[in-house]
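What follows is an incomplete set of chains from the complex, kept in their original frame.
Order of writing sets the chain letters: A and B. Residues in each chain are counted from 1.
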Amino acid sequence: MENLRQLQQVVEPPRQELFRRLNIAPGGTRALIEMRSHVLNELDSHPYLEPIAADLGHLLASWFNSGFLTLERIDWHSSAVVLEKLIAYEAVHQIQGWHDLRRRLEADRRCYAFFHSALPTEPLIFIEVALTRGTSDLIHPLLDPDAPVSDPESADSAIFYSITNCQPGLRGVPLGSSLIKQVVEDLRKSLPHLKTYATLSPIPGFRKWLGQELSKSESFVNHAETRKIQALLEQPESAERSKWPADLRQRLISLCAFYLLHEKRGDKPLDPVARFHLKNGARLERINWMADDSASGIKQSAGIMANYVYELADLQRNHESYTRSGKVLSSARIERLSRQISKS
Amino acid sequence: MENLRQLQQVVEPPRQELFRRLNIAPGGTRALIEMRSHVLNELDSHPYLEPIAADLGHLLASWFNSGFLTLERIDWHSSAVVLEKLIAYEAVHQIQGWHDLRRRLEADRRCYAFFHSALPTEPLIFIEVALTRGTSDLIHPLLDPDAPVSDPESADSAIFYSITNCQPGLRGVPLGSSLIKQVVEDLRKSLPHLKTYATLSPIPGFRKWLGQELSKSESFVNHAETRKIQALLEQPESAERSKWPADLRQRLISLCAFYLLHEKRGDKPLDPVARFHLKNGARLERINWMADDSASGIKQSAGIMANYVYELADLQRNHESYTRSGKVLSSARIERLSRQISKS
């Protein structure tokens, strides 16, 4: 035992102690986060910096343990210092200035962020929620800055449509899972009539995977289909939902279901967003045709988006089952769709 | 390098990760602090708990890095939840209820504490300061709950007369040094006419050391003196300053100077309070005869107390010189006193 302890002390890098002392200075925490951000940026060209990145990451993960973070609701009463950071950081669906931001903080929207006492005006991660009737299958209406404001009391669903990590220096520090769970908890208390908590999420790896499939000789898609799909995906007008023949559209949805359920990296799904929500204990509920018909939506996932559903009562069990086996929990409908795909 | 990293991961006790997960739960931080407090209490009878105490200590020292602590001034406007804890925790000079507490928070007193965001109503350590004219050489007037309140603008000295660690579970986590420095900084800004920042400190190891000296055959004190000193120290009336013949009194003060300057543990002073202030970069300035004539004052240090002076400009240099050599920085007068002592 005593030997183990000595061994631990010998191998603990002295730079950890250095970092802890730097942290005592005013602004020290912020400086360390920025230092890690710089180091991570330089890793490719200077791989010998990796231990520094790792030590800083280890320390920051310990310090930014979610037990030390405060959930705060952000609305139009918040400080402009904080609000302008939402505009700057939002990565999933960009905020087009103050007018757009204001709409995202109206009565039928919610925005929450985690803060740490050492950086009181600096959101670490934030999530944007729309209160709707029914589960949204289109992203555009949620983002329209001029959409009429609806009564939050009449909503039955909370749609998580964007989640953004703000600090590159905290990459790899797990924040999102705790954030979503605490937000669901808070919404449940403040809006007890909500029935569904779901995301409207991108499928960032789908189009890339599809491209590879379409170019393979032995593929899930036959040659005729391949040509038609490729042609449509390259036309700007393809974004119009109705432009797609029903069979191709059906085909793409099935391919997407297959991608999400069966394409893996190790024993976990290939799609990073799927990995995140499934690990949190959510369930893949629905795949929505042309839910994001923006240029980037078409480019990323052929316009398709997914709803993952968070049911508080099931999160823990789902999380454990996913962690153990990597099985993608999904609705019967998506399972059916995925079964329509087989190597041709 | 890679091997070292793997070694670090192998030897990091998995219980550290367990503690980090426990911390996520509501109240987790407090529970971990209490857990360490229990474990420390059980160490004597269950020495195999030592690694747990050490791991918890390592984690808590990292989390309670003073960069994460907030200095707050406590006064009569503070919450009763916090104030009652001062009464409960004060260890150096007990607070006799709300009337006594109120006096210690009047206009000519200051009280500061460190807080951590995970325990918002829980002072971790606090310090009590009296604003006086001249450097106090008597503790009683500072503690009198019915003493008249003087004008803080007329004070030229800030006397730190008590510093109390509140959380047994944070034993060994360094808090005091940062606290004193930040308090000096804050006082300097808010009361720019202050000239002296000094403590009025107990000398907890003096009487025990003296007892050992008095009982040695070869000692700093001759037999005749020994008997007289012993006799006086055992009489309750000895607390009256005037009861002591000038020569004995002088003798005791010199012995105390010698004790503080030359009695060491390793290369650092034997007296724990001296170690604390000297390591912070303070200077031993004055030794005060019968400064604490209470029963416990007599018992601990024959009623003698010390003033350590904090000079902001010198703290860093003093700290480094002390850390390197263990030399006790003191006034010329105290050095002279200590030179009067030699083995008889």
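Here, a contact is a pair of C-beta atoms (placed from the backbone, for glycine too) under 8 Å apart; a residue touches a chain by one contact, two chains touch by 3 or more.
Remember, predicted model here, so these are calculated numbers, not experimental data.
Peer 1: In total, how many chains does the complex have, if 2 are shown?
Peer 2: The whole assembly in this structure file has 4 copies of the sequence.
Operating definition for what follows: only the chains that are shown with their structure count from here on.
Peer 1: If you average the CA atoms of chain A and of chain B, how many Å lie between those two points?
Peer 2: Averaging C-alpha atoms per chain gives centres 50 Å apart.
Peer 1: Would you tell me which residues of chain B are touching chain A in their complex?
Peer 2: Chain B reaches chain A through residues 1, 4-5, 7-8, 11-13, 20, 23-25, 28-29, 48, 51, 54, 59, 62-63, 65-68, 70, 116-118, 178.
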